[in-house]
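Up next is chain A:
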Amino acid sequence: MKDMLQRLQRDFNISDITERQLRLTTFHVKKQSAETLLRELRDREGYTHLNFMTCIDYIEDDIFTLVYMLHNYDKKNTLGIHVNISRDDEAMISIHTLWAQAWTYQRELREMYGIRFPGSPRVDEDFCLEGWDQIPPMRREFDTKKFSEERFGHRAGRQSEQPRKHMKVELYPNRGGDEK
Partner candidate 1 sequence: MFKKTLNTEDTLKNSGLTDEEQQLFSNARPQAYEPYPIKAVEDFANWARANSLWILAFGTGCGAIELRPLMTARFDANRFGVAGRPTPRQSSVFVIGGYASVKTLKRIIRSYEQMQGPKFVIALGICPVNGGMYFDSYNTVNQFDQYLPVDLYITGCMPRPEVLVAGIMELQKKIKAGECNGANLYVENFDWYKSNQKKVIKNWDMPDYNW
Partner candidate 2 sequence: MIVEGLGGWLSKVGNFSLTLLIVTTYGLLMGAFIERIIAKVQGRIGIPYRQPFINILKNFFKRTAISHGVMFYLGPVFRIAGGIGTLAFVPVIYGDEMFSNFSMAGDLFLVIYFMFFGQLGMALGAGESGHPYSAIGIARGLSQMTAYEIPFALAVISIVIQYDTLSITQIVAAQQGGWQNWTVVTNWVATLAAMLAFLGMMGYSPFDIFLAPQEIPIGPPTEFHSAYLGLMQLNRALFGATKLVLFMNLFFGGATGWVELMIKTFLIYMVAIVIGVAFPRFRVDQGIRFFFKIPTLIGIMSIIYVQMVLTS
Partner candidate 3 sequence: MNTLINFPISLIVLCSGFILILLGLWGMLTQRHLIRIIIGFSLMDTGIHMVMVSIGYVTGGTAPIINNAVPMSEATNLVVDPVPSALVLTAIVIGLGVTAVMLSFAVRIYKTHKTLMIDKLTESKW
């Protein structure tokens, strides 16, 4: 494992190697070398299974972090490969050539985050949302509450509590919700 990571560090300049759990290690890799790295992992290192791929929106850093989760059945461990892509140029190389099922994830990411995967099959079709006409809903700049009220309306009489505040009241009724 260590050897492999060292080799990858040498060849692909991976960074931020973190052992998150037993048998789960994550690291960052540059966008350009990501596909080569994945191919290397699949073909050479036995990480034949793509568990999933997903995305995290770091709007503060102006990046999306794509996460590819790979599993090795022989070594029974998992690698999380993080790739940072810029929010301005939210495009990534499609890996459906490596794992055929990846097109589904990519379609989902396209719909939910607006990340483009040129060449991925059917990537622009609707996935979960049918006829979505707003900015992708999982982007953090999208205000769901506002959208929900505009589109679906709001039934009067509904009361909404801040969970934290509400629970304090629930737990410490005597002190008026005060922690002390």
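Convention: a contact is a pair of C-beta atoms (placed from the backbone, for glycine too) under 8 Å apart; a residue touches a chain by one contact, two chains touch by 3 or more; residues count from 1.
Candidates were picked such that all candidates are chains of the complex that A comes from, given by their letters.
Keep in mind it's a predicted model, so treat the numbers as computed, not measured.
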| item | value |
| --- | --- |
| Chain A in this complex - touching candidate among 1, 2 or 3 | 1 |
| Touch list for chain A against partner candidate 1, complex | 126, 128-134, 137, 142, 144-145, 147-149, 151-155, 157-158, 160 |
